[in-house]
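Below are the structure tokens for one structure; questions will follow.
With one protein chain held back, the other chains of the complex are shown just where they sit.
Should a chain be cited, it is by its letter among A, B and C, assigned in written order, with residues numbered from 1 in that chain.
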Amino acid sequence: MKQPLWMEKLQQIDRKVLYLMLILATAIPLFIKGLVIPVKIEDSTGALFVKLNSLPEGSVVVIQSDWTVSSRGESAGQLEALLRILRSRKSKFVLFSAADPQAPQVARNVIRRVNKEFPDGGFKPWQDYVDLKYFPQAESFASSMASDLRKAWDRTMIDPADGRSKSVFESPVLKGVRRLEDLQLYTIVTASGTPRIVIQRFGSPSRVPIAALVTGVMGPEHMNYFAAGQLIGMSNGLRGVVELETMMVEGVNHRVDGKASKAEYKRFNGSIPPLEGAQYKRGMQYFASLHTALIMLIILVILGNMGIFTKWFRKGDA
Amino acid sequence: MNFLPLAQAPSLQFFQAPGGSQQAYIMALSAIFVGLLLMVAMFNTPIKLRRPIIILLTFLAGGFYVLSWLWPLPLGLDASQKPLNSVEAVSLTLQDGTTVMGKILQVIQGILLFLGVYSVLRVHAGRFLKRQKDWAFSLVLLCSMMAMITVGYGEYIDNVRSAGVHANAESWTFWQYGKDFLFDGMLQNMDAAMFSIIAFFILSAAYRAFRIRSIESTILLASALIMILALMGLAEYGSGQVIERITGGDPSHFANNFSLTSIRLWIRDTLQAPSIRALEWGIFIGGLAMGIRLWLSLERSGGGS
Amino acid sequence: MSHDLLKLIVGGIATIALYSILYRENKFYRFFEHVYIGLAVGFAVVGLWTENLEASWWDTMIGKAATVDGPATPGMWTFGLLLPIGVMGFMVFSKKHGWMARIPIGIILGMWGGQQFNAFATEMLPQVRDSVRVLVPTRTDSIIVPNGFVLTDQRAGAIAQETGMTVEGVRLVAQNVRLNPEREQALMQQTGANLDQITQTANAVRGLIGKEVYLTQAINNILYTLTLLSILCYFLFSFEQKGKFLNGFTRAGRLLLMVGFGAIFGSTVMTRFALLIDRMFFIFIEMLRDGIFRAGGA
Partner (left out) sequence: MGEQYYDTGWISILLVLLFSAFVLFNIRRAIASKGSGKEVYIRRIAGLNAIEEAIGRATEMGRPVLMVPGIGGLNAISMQALNIFGHVTKTAARFATPIRLCCADAAVYTVAQEIISETYQREGLSERFDQDSVRFISDRQFAFATGVSGTIHREKVAAAFFLGEFFAESLIFAETANSVGAIQVAGSTQNTQTPFFIAACDYVLISDEFYAASAYLSRQPVLVGSLVGQDWIKMTVMGMILFGSLASTFEVVSGLKTQERDGTQLVDGERKSISDTWFYHQLKPDAPKPEEIPQREPADGVTEEGGGA
């Protein structure tokens, strides 16, 4: 029953060697430019994209940004994609965080970066978005939003026109907003379980559609909420970012010369053309590295199980 | 009836004082003082009364939320409207109270944080003063803590004094640079580093421990593998190509049901979704049961002795 | 050296220092570990006032006088009483008055407990509703979900009226609603309708098919219900799970549980690797390539 030496060795690779291999596997693909890997559109991501693309011009969307630098790998791509789509819809948004005092600053950095892509300078504060900063105590904050937006969002912001700080409800963004029902969409970009709190406290899901852009860890859990209709759309981790980017570049069910689209979302009847000037960004750049890392993981699991496989085969021989 | 009065209605309740006035400062400080006196007075509470006091306070704190859950919600009432009747008025008060309760919780938790800081100081200052093993590292910890506190409050005070003028990156002073360096440069990056270190551990744990010894582990592994494969756009695309060979691009072909995506979706919707759901329900139900126990102080170590 | 570059380099060194634990526990790691914890505790102390107590305690307690920016908000002096309540927590170190620490603790726990009722009602019950499935097929003319449907005159007429196609055209589309470009071309030629009309018709028929439950779907629904029930059953603790049926049922529950855990594992792996990739991007691209080398070269 003794295994050959090389096989035993493969089952006892030192941890440190594995770690080094993982560093190489994730770092090298980052230096390759212009890789595009095809991806299929999930229902949840498709629903999110379609919802975003059906927003009327000037609609008001909430972005609750609950992530910090530690989950930049996934959440930054999601927020960037969300902002680009909102810009193409000429939507306005309300930004705040209910999870971490640092989150608003991180989100502001992303907005600044995305704004550079637009020739007109992108989203302007006060005109196109209001920044409500951080609200502690996610639970009670969500409750107070559900009961009265005006009290919950009692913040001021500087109006660039006259340099005075005014109530955010005087801004062009929130002028017509009084209740949750006046908002077109409530999105949560998060690395934790904050969508659950919002769903809990808002009660009836019909008050305002809620969409979540979560990290892969939170994905399976939130899939339940999507299935039960408590979320109208969801983007799951890095893969969700890649899907959003693909839909932005390829459009949804969009056909050129009768050729089938690269991005198909079967549950959606219509078609959406590609977004103007859309490009593959951070999501696709990381996607190749994700492949090499995952392939390495699979190979290692197989190597680890070699002993058991050989036992099976030996049994077969005897 | 509102806890938080509307801005235009300055008729003050007995627990309120005119904002920012001398009266407000005096009343607040005397409230703190009286509270501390009460606390000292409570030192002599008879043992019999101690438990009921704790139970009562716990019950009241939770009772607010239970009441606001049970009380009917007015249909579509917004802040600019008067409530129709007393039922709606009470509901409005309860909703306003939610914010106040949230603040109370936050303040108490905040003050308790000092206990944690005290613990850190005790452990590390003790180690440094007694020159125990690793005392130099304890000193490093204390120094970096002091640096953060100095720079953090320095920046805060500077911002208040300059009315936020220094907040723009062009007009930063020492304090802003210092905070940016310690917080964005160091703390945030170390957070991210520790978070990403998990990837290494996943790899070694999977290699070491993911063995198909039992049926359970085989199923776990198989389910994980399908999920991982389907996450990879390439694997999905490759399997799609194979299926397309078979079907000849006909979307109504039966073989379409066996693509990697279809298999994964089937597993997800038929098996994974209910199993995760059942797990979550166990937690929800446990949460409800524990909520009742804690609210009513039934548990021994929950509220009383 | 510019501030930004310095920030990048120190961030990079700190990252590498923390990674060095992967090799083994060493002084480099230990140093940054203590720096890290020190910074984190220090930041908590800073945030305690600037993010928490200032707004939720001091400003609430003192209120605000009216200014150009807004009207006055009254001060709730009663909030002053919270300080002594919080201070009671420090009694935990006293043997004699230790019981007082339970007052703030009791309030926190009571609030948590009271919130559970609402949370349970809004979170769990919609999921129970969603778990109700149809367990028996409603149509037996096909085992799997069919590609098409034979429509009654009435139905075909209604769809034709809606989409502006001929009744025959609708019937033709309804035979197979899984369209691909070739089939669309053929249908356009045969019926003379445009692409929009055809997709609209196909969707209407898909909606009809969606209302029916076919054998395979019913089996899936049964599997779904059994999985849910067997796992719930596995977590019953008040009786011994004896008997062949019950034993088998809970055993199945345990196995199906592993399917769920596998899915969670797979999805989580994606995040963990994505975060590592992002760190690699930070070290190799942002710090080394775009930071140090570009700065050195330029």
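To be clear about the criterion, contacts are C-beta pairs under 8 Å (C-beta built on N, C-alpha and C of every residue); 3 or more make two chains touch, one makes a residue touch a chain.
The shown structure was predicted, so the numbers you read here are calculated from the model rather than taken from an experiment.
Colleague: What shown chains does the left-out chain touch?
Modeller: A, B, C
Colleague: Taking the full complex into account, find the residue in A:F49, A:F169 or A:F287 that is in contact with the omitted chain.
Modeller: The single option touching the absent chain is A:F169.
Colleague: Which candidate, A:A81, A:V114 or A:M218, sits in contact with the chain we can't see?
Modeller: Answer from the full complex: A:M218 touches the omitted chain.
Colleague: Which is it among B:L37, B:L67 or B:V123 that touches the chain not included here?
Modeller: B:V123
Colleague: Need a quick check: the contact residues on subunit C for the chain that isn't drawn.
Modeller: Interface residues of subunit C facing the absent chain: 18, 21, 25, 29-30, 33, 36-37, 39-41, 43-44, 70, 89, 92-93, 98, 101-102, 104-105, 108-109, 112-113, 117, 120-122, 125-126, 128-129, 131-136, 138, 152, 154, 210-213, 221, 225, 228-229, 232-233, 235-241, 257, 260-262, 264-265, 268, 272.
Colleague: Considering the whole complex, not just the chains shown, which residues of subunit A touch the missing one?
Modeller: 70, 150-151, 154, 167, 169, 178, 192, 203-204, 206-207, 217-218, 220-221
Colleague: Quickly run down the residues of subunit B that touch the omitted chain.
Modeller: 6-9, 69-70, 72-77, 79-84, 87-88, 91, 109, 112-117, 119-120, 122-123, 126, 134, 187, 190-191, 194-195, 197-198, 201-202, 204-206, 209-210, 220, 224, 276, 279-283, 285-294, 298-302
Please note the rule applied: only the chains that are shown with their structure count from here on.
Colleague: Between subunit A and subunit B, what is the separation of their C-alpha centroids in Å?
Modeller: 20
Colleague: Express in whole angstrom the distance between the two chain centres, defined as the mean CA positions of subunit B and subunit C.
Modeller: 15
Colleague: Counting only residues that touch at least 2 other chains, which ones in subunit B make the list?
Modeller: 101-103, 105-106, 183-184, 188-189, 192, 194-196, 199-200, 202, 221, 225, 228, 231, 268-269, 272-273, 276-277, 280
Colleague: Residues of subunit C that contact two or more other chains, please.
Modeller: 22, 47, 52, 56, 70, 115, 118-119, 123, 127, 180, 260, 263-264, 267, 269-270, 272-273, 275-276, 278-279
Colleague: What does subunit A use to touch subunit B in their complex?
Modeller: On the subunit A side, the touching residues are 13, 15, 18-19, 22, 26, 37-40, 68-73, 102, 136-137, 139-141, 143-144, 147-148, 150-152, 178-179, 203, 220-221, 223-224, 227, 239, 242, 287, 290-291, 293-298, 300-301, 303-305, 308.
Colleague: Provide the residue numbers of subunit C that touch subunit A in the complex, in ascending order.
Modeller: By the definition above, subunit C touches subunit A via 22-23, 47, 51-52, 55-56, 68-70, 115, 118-119, 122-123, 126-127, 129-130, 180-181, 184-185, 199-200, 203, 260, 263-264, 267-281, 283-285.
Colleague: Contact residues on subunit A for subunit C in the complex?
Modeller: 15-16, 19, 22-23, 26-27, 30-31, 70-74, 76, 101, 134, 136, 139, 156, 164-167, 196, 199-201, 203, 205, 215-217, 219-221, 224, 227-230, 236-239, 255, 258-260, 269, 285-286, 289-290, 293-294, 297
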